[in-house]
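This report concerns only the one structure given below.
Of the protein chains in this complex, one is absent; all others appear in place.
Per-chain numbering from 1; labels A and B assigned in written order.
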Amino acid sequence: MSVVTSADERVDAATGAGGSVGASKWPRYLQAEYGFSNHWHPVLFSHEVAEDDFATVTLLGRRILLTRSDGQVRAIADRCAHRGVKFSAQPLCFAKGTVSCWYHGWTYRLEDGELCDVLTSPNSPIIGQVSVPVYPVTERQGLVFVFVGDAEPHDLSHDVPPGFLDSDTHCLGIRRTVASNWRLGVENGFDTTHIFMHRNSPLVQQNNLALPFGFVPADRGAMSVHSEGWPKGVVDNLAQNYQPVFEARLGGEPVLRCELTGDEKLVAAQVSVWLPGVLKVDPFPDPSLIQYEFYVPITATSHEYFQVLQRRVRSADDIASYKSEFESKWRDLALHGFNDDDVWAREAQEEFYRDHDGWANEHLFPPDMCITKWRQLASNHASGIAAP
Amino acid sequence: MSVVTSADERVDAATGAGGSVGASKWPRYLQAEYGFSNHWHPVLFSHEVAEDDFATVTLLGRRILLTRSDGQVRAIADRCAHRGVKFSAQPLCFAKGTVSCWYHGWTYRLEDGELCDVLTSPNSPIIGQVSVPVYPVTERQGLVFVFVGDAEPHDLSHDVPPGFLDSDTHCLGIRRTVASNWRLGVENGFDTTHIFMHRNSPLVQQNNLALPFGFVPADRGAMSVHSEGWPKGVVDNLAQNYQPVFEARLGGEPVLRCELTGDEKLVAAQVSVWLPGVLKVDPFPDPSLIQYEFYVPITATSHEYFQVLQRRVRSADDIASYKSEFESKWRDLALHGFNDDDVWAREAQEEFYRDHDGWANEHLFPPDMCITKWRQLASNHASGIAAP
Partner (left out) sequence: MSVVTSADERVDAATGAGGSVGASKWPRYLQAEYGFSNHWHPVLFSHEVAEDDFATVTLLGRRILLTRSDGQVRAIADRCAHRGVKFSAQPLCFAKGTVSCWYHGWTYRLEDGELCDVLTSPNSPIIGQVSVPVYPVTERQGLVFVFVGDAEPHDLSHDVPPGFLDSDTHCLGIRRTVASNWRLGVENGFDTTHIFMHRNSPLVQQNNLALPFGFVPADRGAMSVHSEGWPKGVVDNLAQNYQPVFEARLGGEPVLRCELTGDEKLVAAQVSVWLPGVLKVDPFPDPSLIQYEFYVPITATSHEYFQVLQRRVRSADDIASYKSEFESKWRDLALHGFNDDDVWAREAQEEFYRDHDGWANEHLFPPDMCITKWRQLASNHASGIAAP
């Protein structure tokens, strides 16, 4: 762990962290339009793919067919080697552990992707001569993770925030497709001052949160960069690193004020972001919950946004009670009511970063030091860059 | 006619007929994204353009205005030479044998495309100085054919399958636009093993057809390539060249079986494909009918699909009775019910061939030898390649 004094960063950012300077500081991050390969990414919730069901996802630009066979989820490229059609257009399974193409009956083993039979031409010499890519799959905390890349898959714990796999916890969440590059997702989530846009969110009032308009970096503060071992991430201790702003001024005159009673709940004491692109907000949206957000690259202009709330549980009753609370309160008030603003903000940035070379033309300022730390870590340590 | 032993082809295809190998084997076919020029192509049914009516089509990427004047269908490029607008936006005819542009009244002779008058500026010096392209037109068997190219048009019989123009026959059909390159149309139609996807078609049951799941190339079989004289085509005698597959297996276990009673009608004894891209299935969908399919290039990503059923007739009564049967039975059960699957399959291939260089990345197998024979014939003998 290296400790970086925020005072250093302030100067750096104020003199223009973006542009050609930025390009030279985080080159691999700029290349990672389609995300980081050789990492685990969630693609579905476990309950979305039942035994013998099929589902399709696009991950790092690759279209993948998923199916569960004898309990194990399998992932195979969604394209027949013969004439290139999608299996998913009419997925067929005539025997466990296989998928057959609807067009000419070419049949592949899900385990290794090899062409093992052709229904329309028995004993064809092509059998065993071609295959389609398959992808490692694992399931934890109700999520299906897929590994895309050319390396041997490492343990899932490398690619999720600390605490996410804790066994005495239960995770519930939602997912949706957002029309922006995945990096705008990570950066919006980790950005300390974007909370300005949440100031009127019903969550703040209804859950009695103390949410400032923004933050001034404090000299006493420090940001932890975890670049040794796995997972690798950047941890921002909001409560320590910044001075919260509860009164906003223009030309010295107050124009916005947040009236505090002093009994507000304290949340988001620590916000961190981890490779390959996962946010942890601890606690949030309530002192009893931790929020994780996965910004999973689909294409260059879209990502799948997984929002997961984790609670410590000790019994089946705890889980049942948490599920009920999640459905009645957190799904609508927090994951939608609050985070819908974030979805909107990410999509609002997409045009600039895509069409106007935002990576070179943005102007960052001192509170964005958390973002520049993340970009540097990701550029230096991501296991691979996904090809388009 | 050259005769090719299927055994040779099997090895060839199994070792990978596609990719750079394929590119060098049928180079002009790969260039023919917009189809083959200097050939006749059907564009409409005759009844679709009545005297003085206008119609527009796009053929080999060219937008063409059609009109019937004194019984003769005329075809002229649908673009005024002056400011480039489409005549068809508001087609005007103030005198037989002419078309006037709605914008400034420039008026062209349909026979030769020459600017013969300007309604807004009589005796203008521009008259006789500019012209727009016109295209030869002929009508046979209820279809309007247009010739695009720079050569003198040859006889229509060069560009339709043998038997199509037989005088004691009557043709009825439909047409529709399909969102795939025209070559995927030809290849899907001529492909022997794609019939796997038709296995549940209502036509098979209701017309009591013997339709196998696929075919194994048989050593005794032979495919005829007609490359001398016109028309030029490839003839595949299904009944002779292949072993039909009525039981499909995976890992040795039967997974699909077609129960035959032995009294099924035999159809598709011979399937052939002809330049510039016409299929003949003899007989189909009934022993009393022959099906012709024209896959007419519109743009690089769409083609007009003409489906025509031909029956031998001896009298006006025969024709009336055939029309009635066509309307009540064959249109819905065969041309839609059965061939809708083919339309779907062609569109399902388009993405791969367009966006992922399918021509280089496909993997063909021995039953696809009919396709490779067609590609070679077309590449060697097509009269011209349409420019985009």
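Here are a few things to note about the model shown:
What we mean here is this: a contact is a pair of C-beta atoms (placed from the backbone, for glycine too) under 8 Å apart; a residue touches a chain by one contact, two chains touch by 3 or more.
Worth saying up front: this structure is predicted, and the values here are computed from it rather than measured.
For the chain left out of this panel, the touching residue among B:Ala81, B:Ala218, B:Leu256 or B:Ala360 is B:Ala81. Contact with the omitted chain, checked across A:Lys96, A:Arg249 or A:Lys265, is made by A:Arg249. Contact with the omitted chain, checked across B:Tyr103, B:Trp230, B:Phe246 or B:Trp344, is made by B:Tyr103. Among A:Phe87, A:Trp182 or A:Phe215, only A:Phe215 touches the chain that is left out of the view. One chain of the complex is left out; on chain A, the residues touching it are 10-11, 13-14, 191, 193-197, 213-216, 245, 248-251, 253, 255-256, 345, 348-349, 351-353, 356, 358, 361-367. Seen from chain B, the chain kept out of the figure touches residues 79, 81-86, 89, 94-95, 98, 100, 102-105, 107, 116-126, 129-130.
The definition used in the following text is that only the chains that are shown with their structure count from here on.
Computed centre separation for the pair chain A/chain B is 49 angstrom, with centres defined by C-alpha atoms.
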